[in-house]
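Quick one: the structure is below, questions incoming.
In this view, the complex is presented without one of its protein chains, the others remaining in place.
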């Protein structure tokens, strides 16, 4: 029941939100806060790195979808980094794989933002 | 809730029982069976390697104590290999550290049998 | 206590009651994983079960209005399946999810439960609350 949230500016004016641990109904508000803060500050190109996330449920997916909706209103986008097969599977079966750009590493996710 | 039991003859006519996993009320009968079989076959010098044991409770300790009692009747002995601090602590607080020889590696435990 | 000769060791009922608050859902998840671990489920199937129980608890918390009304979870095991019953005490009639909604945001939890489990039944009783019954077969 731990979540780690680490936000950093990346080279090309995009921001990376690096998450670690478990994103569930208890921890997802912390993720939401971090993403909301970035968007409120006017950052609309986000990479959300899920490489160290062991678990995500619908509340976590809801936070990602909410973030995507908001940045799109400003012409921005959200790319995900995800390698965990269980988590990839969840993006697959929910069809979210068609809405998010999902990449195997941060470099790929950032390049695709541009 | 898994236990691994691996029995092998070591160089100097002693037997090594290598255990792995969790030794509790459910799994300790399997450990008891392995030790009993060796003793029934006339092997009274045993090294029990607990290096890969993550957990042991009083039923597991009871099996080790029972084995020690039986081999002692035949002039044999039981030496343990144990490095996990939590498990060492249990041998400490129960005073079993005074009854068993406890060693940091198999070589030490075997040498001390001779 | 000799071990029973048959597949008996797979059979059992475990009851768990947690407070209906977000911070307790992880306990349900880990307990389900421990129970599932007793059956020959794969690691992936156990992950599915953890997600399904979490979604059920999240719904139960929302149904209970987030004020911590307990959630009751019953797990019945057999050699080839795990049956989980989740009861909450939310007595406000839930609005049904529109069938076949295209954008999966609302209804995502129920959608996931249905995708990951082999059998799902939901019933609502205005006096007692909701009951969700989900079954997962080994090797499904």
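Going by the order they are written in, the chains are A, B and C; count residues from 1 in each one.
Heads up, the rule we're going with is that a residue touches a chain if its C-beta (ideal position, glycine included) is under 8 Å from a C-beta of that chain, and two chains touch if they have at least 3 such contacts.
This one's a predicted model, so the numbers in the text were calculated from it and none came from an experiment.
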Which residue of C:18, C:108 or C:134 touches the chain not shown here: C:18
Absent-chain interface as seen on chain B, which is shown: 1, 22, 24-26, 55, 57-59, 61-62, 65, 85-86, 89-90, 93-96
Sites on chain C contacted by the missing partner chain, in the whole complex: 1, 3, 9, 12-19, 21-24, 26-27, 29-31, 33-35, 37-38, 61, 66, 68
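We take it that only the chains that are shown with their structure count from here on.
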Chain A and chain C: spacing of chain centres that average the CA atoms, whole Å: 27
Inter-chain centre distance, chain B versus chain C - centres from mean C-alpha coordinates, in Å: 41
Centre-of-Cα separation between chain B and chain A, whole angstrom: 49
Chain A: positions in contact with at least two other chains: none
Per-residue overlap in chain C, given as positions that touch at least 2 other chains: none
